[in-house]
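Apart from one protein chain that is not included, each protein chain of the complex appears where it belongs.
Chain IDs A, B and C follow the sequence of writing; residue 1 opens each chain.
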Amino acid sequence: MPAPAMNADEIAKLLHEVFPQAFYPGCGLTLERVEYANIRVRRHFHDDYIRPGGTISGPTMMELADFAMYVAVFSAVGPQPLAVTTNLNINFLRKPAQSDLIADARLMKVGKRLAVGEVTIYSEGLPDPVAHVTSTYSIP
Amino acid sequence: MPAPAMNADEIAKLLHEVFPQAFYPGCGLTLERVEYANIRVRRHFHDDYIRPGGTISGPTMMELADFAMYVAVFSAVGPQPLAVTTNLNINFLRKPAQSDLIADARLMKVGKRLAVGEVTIYSEGLPDPVAHVTSTYSIP
Amino acid sequence: MPAPAMNADEIAKLLHEVFPQAFYPGCGLTLERVEYANIRVRRHFHDDYIRPGGTISGPTMMELADFAMYVAVFSAVGPQPLAVTTNLNINFLRKPAQSDLIADARLMKVGKRLAVGEVTIYSEGLPDPVAHVTSTYSIP
Partner (left out) sequence: MPAPAMNADEIAKLLHEVFPQAFYPGCGLTLERVEYANIRVRRHFHDDYIRPGGTISGPTMMELADFAMYVAVFSAVGPQPLAVTTNLNINFLRKPAQSDLIADARLMKVGKRLAVGEVTIYSEGLPDPVAHVTSTYSIP
């Protein structure tokens, strides 16, 4: 496996510069692993994510998955902040716990124009995934 | 076409009660049309939605689509706040303008356990859609 | 709406030349309408399509949807037989009748590199769709 095109610190610095609405001190997102095309992001729990039924809302998980794919793209092709999602498909599998979410993203294809990956989301400490995502990014 | 199971005022009141994190005075979401299985929601523009490239972020559109489906489910089956998304697939079609987003949601199937619909999202005043979503809700 | 880039006869001739495994006299596929980015294909019923439960199999509908998108791409961008599917998402909505299937395909975006469309599939003579598809083609 090649080395990542950017490491976690470089990606965090880039995100803070180009996307301060999403990534800032206290935003609740931590890059826990950055390998080539294979990354882990943690979303710290916050009451705002709760939806009726006492579970974490779907959009919280979709946003996390999209963010994890964005980081995975950087890990594979370097600083391309204008990369954009063209497709995202999510299956919600289980009711998440009221705890941190862990997103493991892995690119299955890194092409010149498109990157395709999958993201598996877990509630911290529980073995079965709460959601599974596939997504395509277009690289400018 | 049957009458909607709930009208816009009833749905707004329910949302405010059961999901105050998402729907509250000033949240920027307006129910503009509520017919049976066929609704329109407006998301008022806010700077926070901007992503690199000067366009509205993908998660903003995913959240809007998911919310529009939730409202569409209420319009067809009545107050079922524990309805949950099981699948959502989004294609991003064009770069949105920095303006309000309009989401038209339409259910293609209203079953006892599942509702399946599509959501087309527009930038206000522009004819071509910026995103298209299909989604399935599970009804408890 | 612009005129189609190819009419039904031109598309049928092209398909017969380049894809004789799928389109040949007696294959059971008829191009019923070809407008710009908006086409209808009929799949004539055949016993081979039946699956357990007495209904038409999922792959029969997926193949029809993919074919209808291919024809829709030709109607918009002309003879590009090397166009390939990059993504297809199908929701099965209702049990189809043992009768012809009608596929209405409509492109939502016709770009230089990508075309994105939706296909709605009906059992002939019945008002409610049996399946709904969104799909992306890559244009070489």
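Quick notes on this structure:
Rule of thumb we're sticking to: a contact is a pair of C-beta atoms (placed from the backbone, for glycine too) under 8 Å apart; a residue touches a chain by one contact, two chains touch by 3 or more.
It should be emphasised that the depicted structure is a prediction, and the values quoted were computed from it without experimental measurement.
Although it is not drawn, the missing chain touches A, B, C when the whole complex is taken into account.
Only one residue from A:75, A:89, A:123 or A:138 touches the chain missing from this view: A:89. Screening C:25, C:53 or C:127 for touch with the missing chain picks out C:53.
Among the residues A:57, A:123 or A:136, only A:136 touches the chain that is left out of the figure.
Chain C meets the missing chain through residues 18-19, 21-22, 47-53, 55, 57-59, 62-63, 66-67, 81-82, 84-92. Although one chain is not displayed, chain B still touches it through residues 86-87, 89, 113-114, 136.
Across the interface with the omitted chain, chain A contributes residues 87, 89, 91, 93-94, 108-109, 116, 118, 128-129, 132, 134, 136.
Criterion: only the chains that are shown with their structure count from here on.
Measuring from the average of all protein CA coordinates, the nearest chain centre is that of B.
Look at where the CA atoms of chain B average out and do the same for chain C: the two points lie 29 Å apart. Averaged C-alpha coordinates give centres for chain A and chain B that are 23 Å from one another. Across the assembly, chain C contributes residues 87, 89, 136 that each touch 2 or more other chains.
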